[in-house]
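As you look at this complex, bear in mind that one protein chain is not there, while each of the others sits in place.
As written, the chains take the letters A and B, and residue 1 is the first residue of each chain.
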Amino acid sequence: MAFDYTIKYKSENNYENPVHEAYWQFLVTPENNDSQELLSSNFNTSVDARIENSINGYDFETARIHCKKPFEKINFEAEFRLLKKEMNPFEFTPTLDNHLDYDLIESLLFKVEFESFLKETDLTKLTEKNKDIYLFNKDLSIFENLDALNKWVYIQLYFKTGVTDVGTLLDEIIENRHGVCQDFSHLFCAIARRNKIPTRYVSGYLHQGEGFFGDSQMHAWVEAFIPNIGWIGFDPTNNFLVNHNHIKISHGKDYNDCAPLKGVIYSSGKNETKYSVEVSYQQ
Amino acid sequence: MKYNKSNPIFSSYQNNTNLFDEIFDKNENVRPTYKKILELYSDHSIQDFANLNEKAKASFFNQGITFQVYSDKKAQEKIFPFDLFPRIIEAKEWETIEKGVIQRSKALNLFLWDVYHKKNIIKEGIVPMDLISTSGNYLRQMIDFNPPGGIYNHISGTDLIKHSDGKYYVLEDNIRCPSGVSYVICNRNALKRALFGVFNHYEIQTVTDYSENLLEMLESVKPKGVDSPTCVLITPGVYNSAYYEHCYLAKTSGIELVEGRDLFVEKDFVYMKTINGPKRVDVIYRRIDDLFIDPMEFRKDSVLGVPGLFAAYKKGNVTLANAPGTGVADDKAIYTYMPQIIKYYLNEEPILNNVHTYHCSNPDDLKYILENIANLVIKPVDEAGGYGISIGNRLTKEEIEKVKMVIKENPRKYIAQPIMSLSVHATYIDETNSFEQRHVDLRTYTLLGQDKEFVLKGGLTRVALQKGNLIVNSSQGGGSKDTWVLKK
Partner (left out) sequence: MLARVANDLFWMGRYIERAEHTARFVNVNYFSSLDAPNKLSQSRPFVLNSMYAMVNERVEDESELIEEDVLFNIGLNPDKIYSIISCIKIARENANSSRDLISTEFYESINKFYHYIMSYPKDTFVKNGLYDFTTTVSEHTAILRAKIRSTLLHNEVYALIMLGMNIERATQITRIIKTKFDDAERAIGGYTNPIKNSYEWTTLLKCAESYDMMRRLYRKTPTQLTTLEFLILNPDCPRSVMNSINQTYTHINQLDSLKLHSTNSSAFFIGKMRSEYEFKTIEEIQESVKKFVEDTLNNLVKISSKLEEEYFNY
């Protein structure tokens, strides 16, 4: 069974002073992978600008917009159509011997292979006081540990918008125990990596028909690599495994690799960005 | 032949025989290569040198062969001091240097390919993973990317010194944006103007063929499907301290000198804005650092770069020389593994010596270090910019004990190297109006292209103008000498 998704991404940028030249890079296009197929994508802007499809440094698809005429306000709209397969998150063969897996993640080969996603970044750094905040139980399988971590993060933090931003560090999040999906995901990544499990931060869209947290905004979750199984998606904001409601755009070490919008603006003064997302499907 | 004292221009030359003097041996005899030039220079009085020195300075200044120094918000133009006494390298000696620096460049290139692909050298435990993963210069965007022609370090500058044992040692491999090559050529021109007579008595390799080789190398790494590539050199602009060099290289290799604002990217191709409209650019010799080449991908505040350039590069539509991410291999810590790196990829013994490195994490090494601390330099492995370095022979007894404690507490964090002594060379000193011994090093320039390798026969001999000083950098008041490589 497949779901026929329509995703609308809208953003409005206002600038205090006229902008003479600007570049934007949108990383909002869903990727093609085993469970999702992008059927069409469409970009529009309110100003006369060139729109090009390109890639970012990690080979995810982007839309780059270059505008050379002065403006103070610009609207963007993107519309994507996508086929998403029904997914069973538990569709894998459980490991028979946990110790083999734990031995494997200790091996140099494994560490080198997954170096990028084992690395601590500024946004996924556990400082000295928090470094043992959550340790894995070696009697359980890696999957079981990650699933428990998913739940722990979900319980540990409560969802609240406007209290953190994209630069908020884990120390503050752990102390205040609130945040949004980025913060849940960063905390999950940090702890999993601390326990030697490669994890990647994922940005995407969430279909929220069933009352999940995620708002009408972009969503973020995590993929963790489990030996002999592969990358498995966890959504710590909702204490779920990733399913057909999750539409992936890109992944990276943390938010900074996946920022949906980057801009180079030749102007002075303040600017304000608002955006909204609409996700709907027909079965 | 003893020239000391009897020679009018060397009458007050203080020969410290503990140091390796390039001109005089331990018994104060003139080395064979320098006999003729010393004879010729003896026809001049020291006053002649003072005059020639003044003229050379004025000539550099008038030609605008200068760099900008900023102090108190005011920009000042300075010349890079030039010395009238050339450094001479024999053909045989040079041959070793040339082979050695090519060997290093090739090994580093293979190393870079490996760390951005399969990482075998790390998987096999030869180079520790930490050196890569904690390096700020390891660009993960480059993972699994194949640069055109398979080349990363198209242009390398290798810093060599001659130790008191008379052997060359490599101090550093510069494979980001090594500079100074234009001074090699300017120095040659200046010396020709000042003392043309001496050139008749030596057969010297030319240094003027650098730019044509540079262009040939750049063209050899053109993107796929391009017949005759358009190459450009991108500079941060007129206020950059190496701007003169950028102009010089662009001019002599006949390529356009561009700034970021002259380029734009459309549909993942790079164009420059000309008076006749956009013109496609295929190869970019970039003299701006990795993090400034594209504000979309790296530093957002960079006004030097070109939005979208990195995407064009990754799509294979433009070549960047040097490739982004080469910095990971010119790390201090990687340097210590150079002998192993050469062995691993080329199955060869290193031709040039590395300064021996003792790892405190190795118990035997640690024992040696603790016993010989006064003759060693202790460096932390993870600090850059000269922080945390202790030079053994400059420490007091108490300080030595303190260093020992620190090492023992955290042996993984430290390495030690013997204190190297740079060779000295007679150098005309303004203040005393005489020739004096000064420490020198040598930077060589290597080009690596597809099926192409080239080492400039000559190099930049840098001089530490302050007495006893070992730091030769121009920012620290260093000067330079014309460097002669003799023909066979």
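Keep in mind that, in the parts below, contacts are C-beta pairs under 8 Å (C-beta built on N, C-alpha and C of every residue); 3 or more make two chains touch, one makes a residue touch a chain.
Only a predicted model underlies this, so the values are computations on that prediction, with no experimental measurement involved.
Q: In the complete assembly, which of B:231, B:250 or B:342 touches the absent chain?
A: Per the contact definition at the top, the residue touching the missing chain is B:250.
Q: Touching the hidden chain in the complete assembly: which of B:261, B:367 or B:394 does that?
A: Hidden-chain contact among the options goes to B:261.
Q: From the list B:14, B:62 or B:432, which touches the chain that is not on show?
A: Of these options, the touching residue for the absent chain is B:62.
Q: Touching the hidden chain in the full complex, which residues of chain B are there? Just list them.
A: 61-64, 237-238, 243, 247-248, 250-251, 256-259, 261-262, 272-275
We adopt the following convention: only the chains that are shown with their structure count from here on.
Q: At what distance in angstrom does the C-alpha mean of chain B lie from that of chain A?
A: Averaging C-alpha atoms per chain gives centres 43 Å apart.
Q: Within their complex, state which residues of chain B touch chain A.
A: Against chain A, the touching part of chain B is residues 119, 122-123, 125, 129, 132-133, 139-141, 143, 264, 266-268, 295-297, 300, 307-308, 310-311, 314-315.
Q: Which residues, counting only chain A, touch chain B once they are in their complex?
A: The contact residues of chain A facing chain B are 23, 25, 50, 52, 54-59, 62, 64, 66, 108-109, 111-113, 115-116, 118-119, 253, 262, 264.
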